Structure formats: structure tokens, C-alpha cells
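Heads up, the thing below is written out as C-alpha cells.
Note that one protein chain of the assembly has been removed; the remaining protein chains are unaltered in position.
A and B label the chains in the order they appear, each numbered from 1.
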Amino acid sequence: MKKALAAFLVVGLLGIAAYASLFVAPTERTMGDIQRIFYLHMPSAVVAFCAFLVTFVANLLYVFRRQERWDWLGVSAAEVGLAFISVVLITGPIWAHPVWGIWWTWDARLTSTFVLWLLYVSYLLLRTLVEDPHRRALLSAVYGIFAFLDVPLVHMSIRWWRTQHPQPVLMGGPGTGLAPEMKRVLLINFIALVSLMIFLVRERYELEALRAQVDVLRREGEAA
Amino acid sequence: MTPAVSSLGLRCRNLEKRFGNFVALRRLNLEVHPGEAVALAGHNGSGKTTLLRLAAGLTRPTAGALHIGPGESTAAESRAHIGFVAHQTMLYDELSAEENLFLFANLQSITGAAERVSALLAEVGLAERRTSLVRTFSRGMRQRLTIARALLHGPALLLFDEPGTGLDAPGIIWLAATLARLRDTGCTILMSLHGQAELAAVATRAIRLQAGAVAADSFTGEPIESVLRVTET
Partner (left out) sequence: MALLHSTGILLGKELRTELRSRELITTTLVFILLVVVLFSFTFDPTSSESRRFGPGLLWVAFLFAASLMLQPCFLREQMNDTLSALRMSSPDPFAIFLAKLTANTMFLLLTELLMLPIFSVLYNVPILKVFPALLLVLFAGSAGICVTGTAVAAISAQARMRELLLPLLLLPLLTPVLIASTEATAALLAEEPALRLDWVGFLAAFDIVFLTALWLFGEYLLEE
């Protein structure tokens, strides 16, 4: 019941966010309607990063506490984060093509997002290749910590290397910035996507917990 | 060989170890008293190797505790007093007999390493081959060197996993004599055995493991020979 309510809420929020992005927000002067994808693109990136932060904290907690639940949380948040980052990588080119005239460019933020995606694909790949659950949890936790530490370094190196991305529009200098309606729509999208992220991580976490329970039952069945 | 500093006992309380879905040790309760020479018997997969690796501090228990010595010291903390012989040789094939021993002696900062290494090489009968690479050794010679490595630092607790592996008949007799002498100097010995009556004769106590739990223990009065008898299935 509670879960149905939560799902309903999340879907409702997403609906409102989509409506606001498509019909409420004003049309951007130079880019036109295609700019509306920004309301999905930018919050997804932030939400994905938050999910990876959750993975990092869970990885640390697993290493020091060795409780299975931190492993479950780590993998759940990493998978959800990867889903969001995939959204970023798909919506990016859709936006870029009409605006910049190319699908992909090796721009700083694009490239570092892509490397981030690769890092967490590797993290999940590693998990599929270790049989013993404790060892899998420990090895992937340490790799997850390494991957997260790598993120700022990747970002810095690529940024020094080249930059073509639109400068941050929210905290940029004078002259940049969004119209107030745009900000409000962006905020709604943020809230909707964060709640979606939390909902998905919780669902995925419960699935992982169930899976572990099945393992225990199977073990007891074999012992009996 | 130098006598052991002092004897160390070993206590397992509800010790449990799982590998994935496989339960290697199932709430094992066991006390090995200082100075005992315990022979472990049991089928493959009964938990002998797991118990020895837990006692050596190489593996963490899934649940329960294992303490070494009179206090609450964990196995990892007691490493300096433990001599371990595993299934595998734990030797570098690309190094010579003497280089192998010096490597571990230096790592453990043993004083008088040179004399110690020479004495042990003579003791295990490899003095003449001291500069040969381990790669060129027979399985029996490797096993002798493995035992020498485990005794380098004069440990008080010996954990030997099938120490007779690869040894020929004279080798087994030599090993039995060595173990008996170590036992008499006060070393605590916990060794898994596979047959080999000569080695079993050294034991002052026998324990049979089955599916990760104690199935029989000579401490309760059963004769050692019958505890060690593992019915083949």
C-alpha cells in the first residue's frame, strides 16, 4: 500500500515536471523548443552524481562495518546512477545536434560524463565476475572507492584539456542565468527526479535484500 | 631446533565460515590446550583446511570467534608465533632454497638469520642444494623446505595442513621425529592428516571433523585410532 502510494506520488511528480517543462516554461530565444530537454538533462546529471555519492558512502561503510546492507545499497545506487547518467548521455546529443550541428563533441563535460559512465559500468561488471558474495562486496567496494576518487581528477584533467560546453547557467557570472519561470520549472524537475531516484534505489535495494534471503534459504535447504 | 618460547592454546567459539553458499565450518566449538599435539581427520570438505587457515589468521570468520593464547588475541595478532604449512608450498619457484628462507627470515626480522637458515637447511636435509632453484626440486624436497620455512621464527603454535604431502617413507619418518621433538619442547601442534600412521603416532589427541563440525574427539575418551579412522565413501 505504502509502496503504491509512493509510486503514485513519483509518477505524479514526473507528470507535473514533464508538463511544466513542455508547456509552462517559456521558449528559449535562440535555441527554441529543443532547449526544453535541458530540464531533463541537467537535473539527471546532478541526480546521477548524487546516486554515485551514495554508492561511495555505502562502499566506505561496507569496508569498515562489513554489513551486507551497505553492499546492497552500493550496487542499488550505482545501477540507478548509471541509468540516470545514460539519460544524460542520450539527451545530450539530442540537444547538441540542432544547437551545435553535431551529435557528439569531445567537450569537457560530455567527455567526463562518458568516463564516469565507463567507470560505473566497470564497477558493475566486476560484480558479475566474483562468485563469493563477501569477496564480491569487498572487492567492488574498494573499486567503487577508487572510481569515486577518480571522478574529480577525470573532470579536472578533461576540463584543462578542452572546454566547449555552455558555461554553468545557474551560478555563472552576470549576463548568464535563467528566466525565473525557467528556474521554477527546473526546480520541479529536480524534485521529481530526486524522488524517482530515491524510489528506484529503495526498490532495487529491497530486490537485492530478497536475493540475499533466497541465497540463505537455498543454503539451509541444501544443509537439511 | 630452538625450543618454543612458550606454548599457545587455541579456542574456537561458535566459529562459522561460509564461502558463498557453502558452509565450511558450522558453529564449531573447540579448545586446543597448550602443548597438545592434535591430529585432525575428516573427508575433503569437512573443514580441516578452513579451520587451519582461520587459525593462521589468513581468513576472517563469518561468525563466531577464534582466540589464540591465554587472552583474547586474534589469530592475525598472533601471527608472529604461528608456523603454518599449507596445501601449497608457499615458496617461490624462481628463488633458491636459501633465498626463500632468507626472504621470510628478513621479513620477520629474525636475529641471526644466517645461522638459523643454515641450521634449518641442514635439519631438513637440503644443505647441499641450498643454492638450487626451488623449481628444480622434487615435491618431497619442496615439502621439506616448506616445513623449514614454517619453523624459521621458532613458533609456539604449529598449524600443519597435511604435512606429509609429497614425502617418501624416510621423509615421513623424519617428519614424525621432528614433530615429536617439537611437541616435547612444548609446541602446540594442530595438523590435518590423511592416513600416515607414523604422523598420527605423534598426536596426543585426535579430532574428526564432519561437515564443518566436530564428529569425534579423543578428549572425551574415545581412542585416538578410532577417531582418526575415516570411513571412505
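Here, a residue touches a chain if its C-beta (ideal position, glycine included) is under 8 Å from a C-beta of that chain, and two chains touch if they have at least 3 such contacts.
Computed from a predicted model, the values in this text were never measured in an experiment.
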item	value
Residue in contact with the excluded chain [from B:23, B:66 or B:82]	B:82
Touch criterion as defined above, residue of A:142, A:187 or A:209 at the omitted chain	A:142
Absent chain, residues of subunit A that touch it	63, 115, 118-119, 122, 125-126, 129-131, 135, 138-139, 141-143, 145-147, 149-150, 153-154, 156-158, 160-161
Where the missing chain touches subunit B, by residue	53, 56-60, 79, 82, 84, 86-95, 99, 103-104, 106-109, 149
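Heads up, the rule we're going with is that only the chains that are shown with their structure count from here on.
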item	value
Distance between chain centroids, defined by C-alpha means - subunit A, subunit B (Å)	51
Interface residues, subunit B side, partner subunit A - complex	18-21, 23, 62
Touch list for subunit A against partner subunit B, complex	131-134, 215, 218-219, 222-223
